[in-house]
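Left out: one protein chain. Kept in place: all the others.
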Amino acid sequence: MRSLPTSRPWRIAFYLVALAALFLAPVYLQSSYSVRILVLVCLFGAASTGWNLIGGYANQISLGHTVFFGIGAYATVIFQGTLGLSPWLAIPTGIVLAVIVALLIGWPTFQLSGHYFALATLALLPVFHIIATYWEDLTGGSVGISVPILPSGLDTLQFDTPTPFFYIAAVLLVLVMILARWVRQSVLGLQLDAIRLNPQASTLAGVNQFRAKMKALVMSAAVVAVAGSLYGAFLQFMDPDTAFSWNTTLNLVLFAMVGGVRFWWGPALGALILIPFGEFASAQLTGNLAALGQLAYGVLLILLVLFQPRGIGGLFSIVWQKATGRKL
Amino acid sequence: MFNDALTTSKQHSARRVAWRVAAVGTALALTLTGCSSGGGDNSSGNGSKNVKVDEVRLGTILPLTGSTAQNGNNSLHGIELAVEQINAAGGIKSMGGAKIKLSTADATSDAAKAASAATQFLSKGEPPLAIVGAYASGLTITVARVTERAKVPLLSTGFADELTHQGYKYFFQLPPASSLMGAAQFNYAIDIAKDAGKSIDKVAIVYANNAYGESQAKALKAQADKAGKTVVLNEGYSPNITDAGPIVSKIVASKPDAIYSIAYVPDSVLLMRALKAQGSDVPIFGGTGGYITPDFVKALGDQVNDVFSITTSNPDGYGDIGAAYLKKYGEFMPQEAHDNAAAVYVFAQALEEHPTTDSTDLAKYLHEGKFDQGAAASMPGGFVDFDETGVNVNAKPVMVQWQNKSLIGVWPADIVKGKPVWPGQ
Amino acid sequence: MSAILRVQDLSQRFGGLHALKDVSFDIIDGEILGIIGPNGAGKSTLFNAIVGVVPPISGHVWFKDEDLVGVPPHEVMAKGVAKTSQSVQVFDEMSVLDNVAVAALLKNDSIKSAREAARGELEFWGLQSFADVIAQDLTLAQRSTLELARAMMLHPAVLLVDEVMAGLNEVEVDQMLDRMMQANRERGVTLIVIEHNMRALMRISHRILALDYGAVIALGEPAEVSKNQRVVDAYLGVE
């Protein structure tokens, strides 16, 4: 929904409080474990916001976006591990490669609709996993590549505590959310909304569906690739299972849907809810109860869908509408 | 104080370089919360001799769900059994009978989760003195990165070679690296054949193309080339195959004298059934993994007899911990359970001989000491001895063979009791 | 009176069914051409073939001496041949203003200017007071008008209107007719109108084209076509 100009000062204050809460997190969170979880929230929140540009805004449910994530992650680890170059160089490389792949897969899959599009993109994941396992001299095969321990600093992206990396990830998340908000309220945003609501009508309204979806996919691929690159720098290790994992695919989609696909802040909210819950579940219920931790995660997903198919964001927008009488 | 933070962040909006905000944040942190301990660094403990505590903390991170859940849980059973035995026998006597307090975390077969779990252990109020774990090499690598920075010893039972080449000072690997395992798997087979008057000239190498399979297969191939044997087949396959027929027809077609296979449980059973279905009687030399597990013999019954496998410790030498495991869990003690139990005994003996609550100090002693208590005694050579790169110099692979459905150590003669039986003799 | 659009031997086939058989006719600039024919005569198929929503298997559609066959539908809209759909197709979760603004994006490169242009179009169609209402809350008549407004926002030279009166009461039909004639008169848009409501079609059309079993059976003045025996047979069915 287009966020209509509600009372601006109220909205500015809310954003500033949120920004302050985000950037001061390491201060009031003390343990580096919680800061580390926040790094994952920022990285996967950014990646899911990237996915949402095409998945949520245009309702093109892609199950293959982890391909871009894996490309970005491998770029960093290959640059820093094998070639000994700075990870910052890997980020633009990851973006370029991801955009190329996006153009290649976008062309054939955009004619498909609904389940066909989701399943076609689903097939990309195993293809890239098999290639990454087989192409040993580039990706180190399934043994993977680990980055040697380098002196800490902004240039190597290695630090003694997760806090500095958190700030980088938080800046990425903020930038990506600004992009998502800009797209939401831009010409492209309105076109994507039209495609989502009624594809035939959008064609009759003169919208070039293919070009609009391709623009969104390219932006989405770039964002997910950057998040992947930083993830590679954060883990300092990458193998095919971590780069092209089914779990990442699910997470990109779930965070957006749980948070609310129609809001530029939805995916970040979904990540903020699900990642800590997932960590908490597997931390509390370990040992022989480990399976119960994962089971709880599954139950949470079903409850969320049964009671709020439009995601938590949908819930907020209803509450907000009742409170302020305006659409969120 | 809070307003300042608000005004600062208003000027420093997101566009400024994150580093500046970090500096402001950290400065505020110090003023807001006084001098907090901060970070996971716990070198603040003391290392004096007579240390009396009521418990010593040990962490373990293992894949308890997901595709390698079985190996993760076997390892956990081994660790829990060792902790139970040590605490029952009075804990760490030199530290006033301190009991070992074990905390576990599920790495869910995901490298990032493993690293998160390690960070969680090390950032809680009282971090563990040491961590045992991670079974799979991908998980172990990410955990090692966290423990290395936090100067906390990581006792690993994985085989991955890379970890011992990184110059880590807090990484200790009990079993031999996969390159050693691959070489021994090949050479022992040649010696056993010669001992039985047979010869192996054409070899087929078949491996699951995960980290463990690939690194061990590389070593096997290198050893075969060095020994001048012809490798008639060197074939990787995806670990989650649903039908081994096609791969086995390739093996049978290549007519090898010996089959070297590196596989987990599902693919090893599928391979064995397909080999039988296609009437192959070529001797099989497994590379640990699926070949030495209780599920292997439960699934195949008598068909397991005569199958060889390399492994990291001699099963018929597991003695009383082996018996205790059988009684507690109802199946013989798998290799990963034994080696993890040995790691716990090494941890306990190190504290017994060099009591400390400082992990850096413990790490130093782990490099110096020789550990032969409990399950460590049934590691090859009777004791565990880490060099400065954390490799157990005493680790020597053992070749075992299934003889009437139980695993017997058969090679090398100097450290085993059993005798190899050449298939079909 | 030059032809603005020339349909030449247009044929369409779905499996064995010949939906259109070599349909040819010219549309004169500025006229309102009514299209009649029993259900299944191929009226909507003709519209979909002209704009390329379902490309024809053979034939040509000349518009400003360019053949529209093979051109993707959204480009046909951009070139100036717009169309409404048989069942009303609007963006139901969007505001009325944004529904029209989507089409305005063709000629406006910012949301603000697109919305301003859309407000102007809504005034022409009497929908300006519903600008902020969500489309799904409109009545059927309003939704049909909205779809017309959206199509007209593309400033087309030719507008294909497919049964826009369906389901409207008498008063709504007359209002719609007045606005369409006003658009034809004041904005010079050529209209091709498919309609089952004979009274409305007779009142608005300069000429009528009759289709039956995918073929043209009559083309001419409304009065003349309505007396044409083949047309009567087509509608009343011949034993």
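As written, the chain order gives the labels A, B and C, with residue 1 at the start of each chain.
Note that in this section contacts are C-beta pairs under 8 Å (C-beta built on N, C-alpha and C of every residue); 3 or more make two chains touch, one makes a residue touch a chain.
As a working rule, contacts and distances are computed from a predicted model.
From the set "Heme exporter protein A", "NADH-quinone oxidoreductase subunit M", "Urea transport system substrate-binding protein" or "Branched-chain amino acid ABC transporter permease", the protein name that UniProt assigns to the chain left out of the figure is "Branched-chain amino acid ABC transporter permease".
Touch with the chain omitted from the figure is made, among B:69, B:222, B:324 or B:415, by B:69. Contact with the chain that does not appear here is found for just one residue of A:178, A:299 or A:319, A:299. Set against the missing chain, the residues C:54, C:133, C:181 or C:198 yield one that touches it, C:54.
In the complete complex, the hidden chain is touched by one of B:55, B:84, B:191 or B:295, namely B:295. Interface residues of subunit B with the unshown chain, by the touch rule above, are 65-67, 69-70, 72-73, 209, 235-238, 240-243, 245-247, 249-250, 253, 265-266, 269-270, 273-274, 276-279, 293-295, 298-301, 303. Mapped onto subunit A, the footprint of the missing chain covers residues 55-56, 59, 61, 108-109, 111-116, 118-120, 122-124, 126-127, 130-131, 133-134, 246, 250, 253-254, 256-258, 261, 289-292, 294-295, 297-302, 304-306, 309.
Definition applied: only the chains that are shown with their structure count from here on.
By the count of C-beta pairs in contact, the leading chain pair is A-B.
For subunit A, the chain whose average C-alpha position is most distant is C.
Centre-to-centre, using mean CA coordinates, subunit A is 43 Å away from subunit C. For the pair subunit A and subunit B, the distance between C-alpha centroids works out to 33 Å. Centre-to-centre, using mean CA coordinates, subunit B is 73 Å away from subunit C. Those residues of subunit A that touch subunit B in the complex are listed here as 16, 19-20, 23-24, 26-27, 30-34, 36-37, 40, 130, 133-134, 136, 141-144, 146, 148-149, 154, 160-164, 167-168, 170-171, 174-175, 178, 231, 235-237, 239, 241-242, 245, 247, 279, 282-283, 286-288, 290-291, 293-294.
Against subunit A, in their complex, subunit B makes its touches with residues 5-6, 9-10, 13-14, 18-19, 21-22, 25-26, 28-29, 32-33, 36, 38-41, 64-65, 69, 73, 76, 104-106, 108-113, 115-117, 119-120, 122-124, 137-138, 141-142, 145, 148-149, 160, 162, 166, 209-211, 213-215, 238. The touching residues of subunit C, when paired with subunit A in their complex, are 53, 72-75, 77-78, 82-85, 89-95, 98, 101-103, 105-106, 109-111, 114, 147, 150-151, 153-154.
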